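Structure, as structure tokens:
Note that one protein chain of the assembly has been removed; the remaining protein chains are unaltered in position.
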Amino acid sequence: MIALRLFITLCIGLTIWQVTVWLTGVPPFILPSPLRVAAAALDNASLIASHAGITALEVLLGLLAGTALGIATAVAMTYSKRFHELFFPLLVFTQAVPVFALAPILTLWFGYGMGSKIAMAVLIIYFPVTSAFRDGLAETDPALLDLAQTLGAKPLPTLLRLRLPAALPSLASGLRLAAVYAPIGAVIGEWVGASRGLGYLMLLANGRAKTDLMFASLIVLALGAILLRIAVNSIAVRMEAYARGIAASG
Amino acid sequence: MIALRLFITLCIGLTIWQVTVWLTGVPPFILPSPLRVAAAALDNASLIASHAGITALEVLLGLLAGTALGIATAVAMTYSKRFHELFFPLLVFTQAVPVFALAPILTLWFGYGMGSKIAMAVLIIYFPVTSAFRDGLAETDPALLDLAQTLGAKPLPTLLRLRLPAALPSLASGLRLAAVYAPIGAVIGEWVGASRGLGYLMLLANGRAKTDLMFASLIVLALGAILLRIAVNSIAVRMEAYARGIAASG
Amino acid sequence: ADEMTVLLDWFVNPDHGPIIIAQEKGYFADAGLEVEVIAPADPSDPPKLVAAGKADLAISYQPQLHLQIHEGLPLKRVGTLVATPLNCLLVLKDGPIKSPADLAGKKIGFSVAGVEEAMLTAILENHGVAFDEIELVNVNWSLSPSLMSGQVDAVIGAFRNFELNQMNIEGVDGKCFYVEEEGLPPYDELIYVAKSDEIDADKITRFLRATELATQFIVNHPEESWEIFASTSPELQDELNERAWADTIPRFALRPAAFSAGRYSAFEAFLVDAGLAPTENPVDVIAVDVTKP
Amino acid sequence: MTTPPAIHFTGKVQFGGKPLFGPVDITCPAGQWTSILGPSGVGKTTLLRLLLGLETGAQHDGKISASDGEPLAGRIAYMAQSDLLFPWLSLLENVVTGARLRSETPDLDRAHEVIAQVGLAGHEHKKPRALSGGMRQRAALARTLMENRPIVMLDEPLSALDACTRAEMQELLDHALCGKTVIMVTHDPAEACRLSNQIIVMSRGGAELWADTASSDLLMTHMRGLAA
Partner (left out) sequence: MTTPPAIHFTGKVQFGGKPLFGPVDITCPAGQWTSILGPSGVGKTTLLRLLLGLETGAQHDGKISASDGEPLAGRIAYMAQSDLLFPWLSLLENVVTGARLRSETPDLDRAHEVIAQVGLAGHEHKKPRALSGGMRQRAALARTLMENRPIVMLDEPLSALDACTRAEMQELLDHALCGKTVIMVTHDPAEACRLSNQIIVMSRGGAELWADTASSDLLMTHMRGLAA
């Protein structure tokens, strides 16, 4: 089912793309037609695949680390109002700083290996996860909190057994965003300094005016992002269903 | 109160920064010390101010347009399952495509003026707003929807009078993210082709190793983002309080 | 006056001296031109936009032009801004790299992807180092910072008129291996390109004539021209730009419209040799002398 | 308003293969008041939701029909077991929310009147959060009374009210719903006897008709017997 729907979407997407190319007369070196891109993808299949593998690994590690860090921060902010008040503006600050400015610092600390790309993916995911989850934790039904209080609840179990499950839908929302942003994070990391990965391949293709190869890598990246989002969504749906006390159906 | 807290945070941030510079021995051409940056900011105060004004305008326009577009899309996706299934992957797709690849296309269509910067800010804000609000609309309490059904509710008023108010906390969450991302969007737009704005100033300073001026513009940008986020947050808090039926306190 | 849109390769900097001076001194106006100058952030965009008909002229790099033509972009060189390579293989002056031969097993950073690989291959070959003995790292915009901070051992794509001054100002001196001295065919670093099938020879000739006047003025009045250049924008008034200005003056093409067919075909041959181009394009596909009646 | 039909429900209801109640054969006569009694968890709410065509998760193999052959959907005013007030609307807005959701102009005069009838005059502009449990229940009742439908289903409508208020509300309902086909779930045999034309006592096995609405004590004794 999902495969079929995805296929239909793909067809629609390709049609829109092709029609845009026709109607606006965008030249192929700015926006190549789907056919040209497909040809470039086939010609460079093994090249793209080897670079894609590296990016995929960076994305997954970044997603895991960023989510973990985001959850931890959101929890800390919920638990200490002072921490929230002092730390949150700093967090906004780091987000409002364009990554390119931080990139040299990151590469200085993490080197040109995978470390700096994962760091970049983490940096990008971290904020939406933290922000969404914190909003969720802050919105716990006050009646349930009153109940916990009368039951003599301690802070940690109140967090783990009440606030956290109740905020799962918000976390799910944050994760859905993170799944989409993680690939971008890794690619930006690769632009900043890399010798492998889809981002590197894109830059290379762009520099050599091979727009079709660039778009081919880009499509692979975007498809990967969609697959990742589908996978994360199925976890997110389960989390929402759990919080509502329904058996998840898909 | 807010001003005081912000001031404390600022002091903490500056301390962390200064200590980082001391401890890690980052060279000034990668991360200048706060003092150097302050000096650069003072020396270039009027320069920074004139560029900042332009960026601020782009950010505000982008925020308004992106939010409006995001709300409309989320509503459409809630109302038509088919639209959601077909359109959502496309949306993810556009998000997973790094903006630099789209930049020439955007310039081609929107020109070198403010249009392409606002378009970029919209592109960046659009997704978190859409995604968060859609999640909220999809989570409407089924018991309330049952009630609406027995009352013979029509689709449009059900949307406006039930789903929408019930999803306000999610929209608030999305807006909080958007407020932080909007400045980044405008700055990226400026990188794509501009002769004014903080993004332009930053790249210029960066390319010529005036790292202190770059960080000065960056701090101004980040402070602006924090102020924007504070403003948007006060609206978001009101929205959450409204949805819960409490008079907002702040 | 005829309107004209010119896309720079990057933000305004001393490399663009002749254009800015021509604008400021009114040479464009005298030539009946109203020139709008636009600066992008990504140097690979302007040629594309010119090829798409969004501007009359773009500033680009000769090596890139060869590749772009092979990729089907309808572009042609119509003028020259900087007639020698600016590119250099940059290392630390007091570092362990005394000759490109010492680069075996080292990391080399680059920024704008394109022909770096071919250039490096040629340079290293001259010193008996194979290309796969080094690691090429894209460092995006931080060429000299990544070198100064020791993250890479050398960078290619640095401009000799900027990065050397920049490093000197930061207190870490650099050393340039000039690519044309290391076995690369000489080429024009900065050129004007136009859409190949819509070349308005008359307008472009007038444009180039104006920049020629400006170049002469710069060469004749280096101090005064710097003052004029710096006065156009407060961002430009600093030590680095001032020093770069002085270093750039001898690099400006004194005859912007002139071109040497032999140079272009030699570089084309070099790219074919390096495997970056499939077949040699004839020179008249790559460049044109717009003043030729 | 169309003439109220009789309602007919037959068959068995199961949850994932486990029988809940039935097989039963229940008729609620047109224009009359039927009360449903039965132990907690026997399936009273489920029965009402099936009649309403709402999602229950239960499997019903049997028939639901109206005496006039028309579908039931859209002809029933329903008051659920929980109040389901919109937290962001004031009491008054909640009471007229039916009209608002149908894009009709709400009859505010009637709303004020109904609010006064359920004893909430003066609280019109309070949000649900500022109302007590019993007040919220009466708000939901007022919202139901605003709907002028031939069939009315009430799921324990007065359970949160004190005896006096409850008696007043019974009088109000008796008056307001006169002539409609009413199905009310209640746990109070006296209430059932006072208001209904017929009483259905549900139990695991099925549903029994208890026609004698004269004495609630007899009914009570009967139900004790069933439970034992």
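Per-chain residue numbering starts at 1, and chain names A, B, C and D are given in the order in which the chains are listed.
Everything that follows uses one rule, which is that a contact is a pair of C-beta atoms (placed from the backbone, for glycine too) under 8 Å apart; a residue touches a chain by one contact, two chains touch by 3 or more.
Keep in mind that this is a model prediction, so the values were computed, not measured.
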item	value
Per the touch definition above, residue among D:H8, D:R166 or D:R204 touching the missing chain	D:R166
Touching the absent chain when the full complex is considered, from D:S82, D:S103, D:N148 or D:S215	D:S82
Hidden partner interface residues of subunit A, rising order	142-144, 146-154, 156-158, 161-162, 165-166, 168, 242-246
Residues of subunit D (touch criterion as defined above) contacting the omitted chain	15, 37-41, 43-46, 57, 81-82, 119, 130-135, 137-138, 156, 159-166, 187-189, 220, 223-224, 227
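As a working rule, only the chains that are shown with their structure count from here on.
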item	value
Distance from subunit C to subunit A - Cα centre to Cα centre, in angstrom	37
Contacts with 2+ other chains: residues of subunit B	30, 100, 104, 108, 206
Residue numbers of subunit D (touch at least two other chains)	none
